[in-house]
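Note that one protein chain of the assembly has been removed; the remaining protein chains are unaltered in position.
Each chain gets a letter, A, B and C, in the order it is written, and its residues are counted from 1.
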Amino acid sequence: MSGHTSDEMMTVAAARALRDGAVCFVGIGLPSTAANLARRTHAPGLVLVYESGTIGAKPDVLPLSIGDGVLAETAVSVIGVPEVFNYWLQPGRIDVGFLGAAQVDRFANINTTAVGAYGAPSVRLPGAGGAPEIAASCGEVVVVVRQSRRVFVERVDFVTSFGHGSGPGERERLGLTGAGPQVVITDLGVLRPDPETCELVLTALHPGVDVATARERTGWELRVAEDVEESAPPSGEELAVLRELIARKGG
Amino acid sequence: MSGHTSDEMMTVAAARALRDGAVCFVGIGLPSTAANLARRTHAPGLVLVYESGTIGAKPDVLPLSIGDGVLAETAVSVIGVPEVFNYWLQPGRIDVGFLGAAQVDRFANINTTAVGAYGAPSVRLPGAGGAPEIAASCGEVVVVVRQSRRVFVERVDFVTSFGHGSGPGERERLGLTGAGPQVVITDLGVLRPDPETCELVLTALHPGVDVATARERTGWELRVAEDVEESAPPSGEELAVLRELIARKGG
Amino acid sequence: MAVLTSLADGVEEVVRDGDTTAFEGFTHLIPFEAGNEAIRQGRRDLTLVRMTPDVIYDRMIGAGCARKLVFSWGGNPGVGSLHRFRDAVEHGWPAPLELEEHSHAGMANRYAAAASGLPFAVLRGYAGTDLVGRTDSIRTITCPFTGEVLAAVSALRLDSAVVHAQRADREGNVQYWGITGVQKEAVLAAERSLVTVEEVVDELEPVPGAVVLPHWVVDRVAVVPGGAHPSYAHGYSTRDNAAYSEWDAISRSREEFSRWLGGLR
Partner (left out) sequence: MAVLTSLADGVEEVVRDGDTTAFEGFTHLIPFEAGNEAIRQGRRDLTLVRMTPDVIYDRMIGAGCARKLVFSWGGNPGVGSLHRFRDAVEHGWPAPLELEEHSHAGMANRYAAAASGLPFAVLRGYAGTDLVGRTDSIRTITCPFTGEVLAAVSALRLDSAVVHAQRADREGNVQYWGITGVQKEAVLAAERSLVTVEEVVDELEPVPGAVVLPHWVVDRVAVVPGGAHPSYAHGYSTRDNAAYSEWDAISRSREEFSRWLGGLR
């Protein structure tokens, strides 16, 4: 792993998950960094939509919050918040939604509400934000999160955003129009839901990471694909662009 | 009736029905002329809302259509059409709605849809436009229409906009939030609903018009108030401003 | 993604026989030239949708393009009746015209529901009117919190939508301003969309009150300067009120109208 950090690898892997021309609903932090990295490398036609109502934003520096002025200044269109959700997210006009998580379980359900009992939480988290409907209505969802036993739990304490419930067919039964989480990208590798069971399966490891480490940092008995790939390390260009983005971040 | 026409008297009477500071939903034609006359005489603080989405328009010439550019150019705010109806008309934020009519009946129900049977009309009219919800949700409604037996009918052929149905309590039962038509202004005089029965009663005659004429031009047995007033004739200022408005109309 | 095309190709690719289609605009920015082109191409069996069908729909109805009209106010704004519309409704000429009739509030909410991917919208409307019962697209719904009964209208999904705008950029982002009407909702309610524009520019300078349709919800853009005439494009042209009055004379008789139609083709 010489030459780059595991967080850099995670961000680069997340950026690569975005195809050129896709319309992407971006949260602040790592998703925003990855999306902006993609836009500056292989996906110049990526369309960024922030929940603050900025459509087609092309920030020249990484925004620190979803409400930064640079998003409004560079957007093709700035709209009110109800319209973001009603006219743009809800009807399935967004191809990819990027979500983080405090907990993810083996069926890619996501908790960002509370750890422990809801009424008496050990850790109160920020809550849902746009995530439940991003998870429901985007064409697909990319989850980006650092992998650990605290985060990768057998069953989330609170389903803030529905992934695949406890298996196949549940999204359809609930009337969810998007395909849900199709990839979980971590600092160790990449997991994808099994097409049959919807259970997350380790399908790629980042350079220098072994299966044992991935299992150790997973709170359930992790399934591993027969042909686990090794992620290509960040290219020189990817790293250079990423580091420049990070360096220029903020004001 | 020397010195002014009956249409001028009607327009002046309609303008006088608007109090300064009121928020007024204005249709094109006579309502727009009357509202702009009011704004230039006794009601400089009148707020004009057109269904094209122009809020607080202050046109310097009379618009020929509800979509004239002068309305957008002079408005405090221009919004989309769904917002006009949902955020502004529906919650009762408009004090006065101005409506015309092809037929009005004795309970001030209004027809602008079709004369004759709906499925085989003798005259097909333009239809509802914004009128049903203007009649439902404005604080009160002012109807302006030339009086004749063709227009003032016992029962409208089609209820496009609900006035008082067939008597008291009906608006409340239907959940209509506004008070409905509180005055009908014609080229002959002024009618108001009886507070007990909701039936339109002649309460004022314009100068030079007698009760017999009003009855003759009404398709039901017209009730006349005990103390019918005589409208004050248009003042010199009212006439001058009105005529200047009309002269500068259009492009 | 928006593709730049000619008016003829744009109309051909976007508006198809049998479509439920809207040529929207609220007095301002009416896509007249696209409508004329649909007539030239002999489009048939259309369900024409619009809040304020005006002269362009009068032409299309008279030319026999339409089987049905979904609308809330059909008149020649500032002038009077639409004679071709009336002739179709009153006398079935050139063909009977089925009507689905709403209020403006209902139509606007039906578009907004479709734009939102919802099957219906809720409003305080229609209560006590004879519009209820004339169409299956108006029903009631009970609030699950208060028990209040309100009106429900079905979403107005379109096969195609055609609008006119001031300009687009080379990616196909579309910008229009002035009275913006219900065009955004119509485009978002449609499977396919065509936007005619006054011009294509390198950069869409922000304009007060402007609406921007991002390129990924627009299918075709055609440059048609004056494409809204006799309606207008705020900042580019003014409304040709005389032409609206002249239409009254042209459309009053079938003969005059047929002559006009011959001249168009």
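The rule we apply is simple: a residue touches a chain if its C-beta (ideal position, glycine included) is under 8 Å from a C-beta of that chain, and two chains touch if they have at least 3 such contacts.
Keep in mind that what you see is a predicted model, and the values were worked out from it rather than measured.
Student: In the full assembly, spell out which visible chains the left-out chain is touching.
Tutor: When the entire complex is considered, the left-out chain reaches A, B, C.
Student: For the chain that's not shown, point to the residue among C:Val79, C:Ala95, C:Val207 or C:Ala243 touching it.
Tutor: C:Val207
Student: Can you tell me which of C:Ala22, C:Leu82 or C:Ala152 touches the chain that was removed from the display?
Tutor: Of the candidates C:Ala22, C:Leu82 or C:Ala152, C:Ala152 is in touch with the missing chain.
Student: Among B:Val12, B:Ala34, B:Ile55 or B:Leu245, which one is in touch with the chain left out?
Tutor: Here the residue in touch with the unshown chain is B:Ile55.
Student: Can you tell me which of A:Thr177, A:Thr197 or A:Thr213 touches the chain that was removed from the display?
Tutor: A:Thr177
Student: Could you please point out the chain C residues that touch the chain left off the display?
Tutor: 117-124, 137, 139-141, 143-146, 148, 150, 152, 154, 206-210
Student: Please give every residue of chain A in contact with the chain that is not shown.
Tutor: 28-29, 51-54, 64-69, 71-72, 78-82, 84-86, 89-90, 113, 118, 121-124, 126-133, 136-137, 158-162, 165, 170-171, 174-177, 250-251
Student: Of the residues in chain B, which ones touch the absent chain?
Tutor: 21, 23, 47, 55-56, 76-77, 86-87, 90-93, 137, 177
As a convention for this text, only the chains that are shown with their structure count from here on.
Student: Which one of the chains is farthest from chain A, going by Cα centres?
Tutor: The chain farthest from chain A, judged by C-alpha centres, is B.
Student: What's the distance between the Cα centroids of chain B and chain C, rounded to whole Å?
Tutor: 28
Student: Between chain A and chain C, what is the gap in Å from one C-alpha centre to the other?
Tutor: 40
Student: For chain A, give me the residues that contact two or more of the other chains.
Tutor: none
Student: Two-or-more-chain contact residues of chain C, please, as numbers and ranges.
Tutor: Within chain C, the residues that touch at least two other chains are 112, 184-185, 211.
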